[in-house]
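Only a single protein chain was left out; the remaining protein chains are all shown in position.
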Amino acid sequence: MKSPEPENFGAHSRRTFLKTLGTAAVTAAAARAQSVAAELEMANAEKTVGPGAVPVTLKVNGETLKLMLEPRVTLLDALRNYSSLTGAKEGCDRAACGACTVLLDDLPIYSCQKLAIEAQGREITTVEGLAKNGKLTGVQQAFWDKDALQCGYCTPGFIMSVTALLKKNPHPTAEEVKHACAGNLCRCGTHPHIMRAVFQAAGVAASGLTKTEVMDYA
Amino acid sequence: MPSWPANPKYIGQSTTRVDAAAKVTGRAHYSSDIQADGWLYGMILRSKWPAAKILSVNLDKALQVPGIKAAVTARNGEFTVRFYGEEIAAVAGTTKQACLDALRAIEVKAEPSPEFVVNENEALKDNAPKVWEGRPNATPGRSREQGNVDKAFSECAAVIEGFYTTPVQLHHPMETHGSTASWTDDGLTAWTSTQGISSVRDGLTGALKLDHSQVRVITDFMGGGFGSKFGAGAEGVLAARLSHEAKVPVRLMLTRFDEALAVGNRPSSFQKIKIGALADGTLHAFEMNNYGTAGIGAGADSGGGGGGADIPAPYIYKVPNTRVKQTHVAVNAGSARAFRAPGHPPASYGMESAMDDLAAKLGMDPLEFRLKNDSNEVRQREYAIGAEKFGWKAKYRKPGSSPGVVKTGVGCAGAAWGAGGGSNSTQGESQINPDGSVEFRLGVQDIGTGTKTVIAVVAAELLGLKPEQITVKVGDTNFPPGPGSGGSTTCASVSPTVYDICTKALQQLQTQSGVADARGDNWFAACKKLGVTPLVVHGNWLEGLSSRPAYGVQFAEVVVDTETGLVTVKKMVAVHDCGLLIDKLTLESQVNGGIIMGMGYALYEERVMDNLSGVVLNPNFETYKLPGLADVPEIEVVLLNMPERGVIGIGEPATVPTAAAIANAVANAIGVRVGSLPITPAKVLAALGKVPPPTASPA
Partner (left out) sequence: MKAFEYATALSTDSARQLVTDQGMYLAGGNDLLGLLKEYLVSSPNIVVNIKSLPGLNKIESGEKFWTIGALVTVAQIEDNAEIKKVFPGLHDAASEVGSQQIRNVATVGGNLSQHSRCWYFRQRDTVCLKKNGDLCYARDGENRYHSLFTGNTCISPVVSNLATVFTALDAAAIVLRDGKETRVSMAELYQKAWDNPLAHNSLNLGDLILRVEIPTTRTSSAYLQASDKHAFDWALVSCAAAADFAGGKLSQPRVALGCISPVPHQVQAANDFLDGKTLDDATVSQAADLILKDAQPHQHNGYKVPLAHALICRTLLKLKG
């Protein structure tokens, strides 16, 4: 299911668009990702597109994806089925489990409940975009070290939520962690280890959610 | 006689998972991530009727939807559907959107029947609609007796009667069921999310009339199963058929909606228990009448069995005089399938609730009551350890005597899991390369338990290497076969097998290389002597390195707000044994996971059916509630290392007594029993007598 390069799509590319805006606008626009999104929307605004596939450009993990998508295609669907970014998972497709969590600029969202066409002009980060040059982030390493994963299916979603949390709040309390991760479900029961992992990534001693002791029976 | 090393370096320590890097980077590919060349999206059309005769299924319009490349009906000719969600047809197309449109274009001519029933108690009534024509909904049931129970009750100093019920619980693994199916001239390859590649292959060959040699099943990573993913399933066969028709691979994964309808569940239980003890607290008489539903039928498409509604009673307790009667009652709902410790969590809940209720009548501390009546030496030890860690003596108070609006309570329960031990048909192989790299290949599945890591740890131990030097590959029917990953047998299956492989590998390597002891520091030199040809060594499961059963006890401390009914589990203490500990880290994860799943069973989970329409009302995570991070209590785990018993499993015993312990803690807190899971605020308030009767008018 590869989408062909649309013709004449260059006119809508961000680079061309910013060139026509002029330098001052580029600075202002570059200063806040959200306003670039707004500017992009302005350029396309009020034009009815669809219901068939239309060109949709997504900036994911710093790379540009040029896709042909119907307006009803969700961001999750675009990532998993129209490109090779299968890191975000489909757990429920109903904004209830968090397996599809990605970052839109710095905000964790459910990619299953976001139309891909509306994610244009934003910086999308998926789990594949975290490690730079093969070096895992502190959060990824912490999940590994603390065994905060079992089957691993909820893991990308949790990692994105925790990554966003620690960027916003580098030293969260246990309550704040629970609040930030309430939207991520795990069926295997990794929660206690996730708490440990978050505290490791935050660089603070874990306020033990679990303790394990090995005793000899004899 | 083989034996585990006396002072192991890795066995019993904490080793991080060998596949953690893949999982934290998104590089781990599950069946739902496979993107084979030219792949199509597959989707299933399900019955919206709980009972109907399907007269015809017309796929013409569906096939005309742009992007659709194949469409098949689930069955040929006229057929009957017996539950909401039963498979009717399936399509494959270039996009999810095409499939959604195609499903809506399928024309189904059906005669829906008003004769259906989805509630167990309704199904038991004489004039209830029949789920299967000509057959009563309730099986005649099984009955067994020991001693003279009626006489025994008259001899008891204290007798209680209770009614304890548990709901239908859904597995809800985070990755849904499904597969990516792909055909070549040699046959079918199915990347399946499964716990049993061999049973999937068996199912596919049967349904598609192929030879075993023509079907390959692969499960490198899979997102949980908990017992529901053993067979090929309707979805596995449909994916293969669609792929065959379309002549390209088809990825067909179920939706979360489907998961609530058609791929298994834990049967409900309605346990009427009467239990009595002598004046000194010895259990003397026990009677139980239990019924539950396994949907349209245990075994019917239960893909692996174990879906029965029977439960062991009186569970772990020996009572000299017993009478136990159990029946299954069919309803128009999806069939049950084995679900993490089948039968045991409901059995534990009913029995341990009755134990606490009887202890209360006797005026006895429920822990003392258990120690008096549970002669199992391991559990006696575990209770002692757990009680001390938990602070039982300081925390225990008579039921309901906790002061104030927000009450604290404590409870405990025990477990036994006899189905552990290893599968003696497990095989595996190892390839040792001249450069010293080594790969193990076993046809088992890692369902999140850490099987790959266990293999690496055992191999590293025996070869004198580090776990990260061991490459582990599992989940391919091209590898030497292993058992399905269930019954808490996997660790005990692979560990002895890896032991055998290593023993043979060292023998052969040493012989070929002339190096007397090829382990550890000598490894690379010995391997170099292989020249250009790797050494491939096959091994089998060995007797004497594993055993069964496992036990376990758990303690729960809860806080109950008697004005809102909200139950908060404050702390769990779990003391478990599983013989020789292989990896403390993954073991702890298993125990945590079992406890959290048991907590969900105790407080939140329940499949809700609507009597009038026959539909599942909560086919989603919004109203089928799973424990979240904010619900999880402090958990303290004690693992009893018993190396002389060899390797045993832990996955199931860890979830057996949790709901019982929590339910007992709630009863202890508020002084009255909520005899029905899940223990919701509504039920707590009702038990406290605070709920007014209905006054609203009906529809």
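Some notes on this structure:
All chains are identified by letter, namely A and B, in their written order; residue positions are counted from 1 within each chain.
Simple rule for what comes next: contacts are C-beta pairs under 8 Å (C-beta built on N, C-alpha and C of every residue); 3 or more make two chains touch, one makes a residue touch a chain.
Small disclaimer: the values here were computed from a predicted structure and weren't measured.
Per the touch definition above, the residue from B:Gly187, B:Pro312 or B:Pro681 contacting the chain not shown is B:Pro681.
When the full complex is taken into account, the listed residue touching the unshown chain is A:Ala182, out of A:Met68, A:Leu136 or A:Ala182. Touch with the chain omitted from the figure is made, among A:Tyr82, A:Tyr110, A:Trp144 or A:Phe199, by A:Tyr110.
Residues of chain A that touch the chain left out of the display are 38, 41-42, 44-52, 70-72, 74, 93-95, 98, 101, 104, 107-110, 113-115, 117-118, 161, 164-165, 178-184. Seen across the whole complex, the unshown chain contacts chain B at 48, 84, 97, 100-101, 563-566, 568, 603-604, 608, 610-613, 615, 617-619, 622-623, 625, 627-631, 680-682, 685-686, 690-699.
Simple rule for what comes next: only the chains that are shown with their structure count from here on.
Rounded to whole angstrom units, the spacing between the C-alpha centres of chain A and chain B is 31.
Across the interface of their complex, chain A is touched by residues 12, 16-17, 19-30, 32-33, 35, 39-41, 94-97, 172-176, 221-224, 226, 253, 255-256, 378, 381, 385, 447-450, 577, 581, 584-586, 588-589, 591-597, 620-622, 626-630, 632, 634-642, 644 of chain B. Residues 1, 70, 72-73, 77, 80-81, 84-94, 96-97, 99, 126-128, 130-131, 136, 140-141, 143-145, 147, 149-156, 159, 177-179, 181-182, 184-195, 208-218 of chain A touch chain B in their complex.
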